[in-house]
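Let me give you the structure first, and then I'll get to my questions.
Note that this complex is displayed minus one protein chain, with the remaining chains in position.
This part shows chain A:
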C-alpha cells in the first residue's frame, strides 16, 4: 500500500474551478457553508500550484476553528496532506501525529505518516546529491583554472 500518489496526484483544473465558483457564490451571499468551504479546500490542496495549496490550508484552518464542527479529523488530515505537498514536512507530520493520538491504529493516517517521512528522506538525499554535484562542478572549475594558469 502506498500513499505516494495522494501527495503527488493533482485535481483537474476544471474541477477546481467548479468548486471555486460555488465558494465565491456563497461568499457573495454573505455566508459560506462548511460543506462548500471544505470541498473547495480539498480541491485547492490537490492543485498543482503552491499558492492554491496555501489557500486551501488557510480555509481548512479556518474550518477547524469554527465551533461545533463535526469534521475535525477530516480537516486535520487534509491539513497534513496540504503541508506535505508544500514540503512543510514537519508541520504535516505534526498534524498526522495529532490524528494518531486519537486513532493510534488508523491505517490510512499511518500510511500518510510513513509517506511524509519517506519524502523527507528523499529530499535530504536530493540535497546531498545537489551538494555532491556542486562540489564536482567546483572541482572541475578549479582544475580548469589551475590548468589555464599553468599554461
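Basically, contacts are C-beta pairs under 8 Å (C-beta built on N, C-alpha and C of every residue); 3 or more make two chains touch, one makes a residue touch a chain; residues count from 1.
In this section, contacts and distances are computed from a predicted model.
Entry comment: the absent subunit's protein name, as recorded by UniProt, is "Ras-related protein Rab-14", drawn from "Presenilin", "DNA-directed RNA polymerases I and III subunit RPAC2", "Sen54p" or "Ras-related protein Rab-14". One chain is missing from the display, and on chain A it is touched by residues 1-6, 8-13, 15, 19, 35, 38-39, 42-43, 48, 50, 71, 73-74, 77-78, 103, 105-108, 111, 115, 118-119, 122, 125-126, 129-130, 132-133, 136-137, 139-140.
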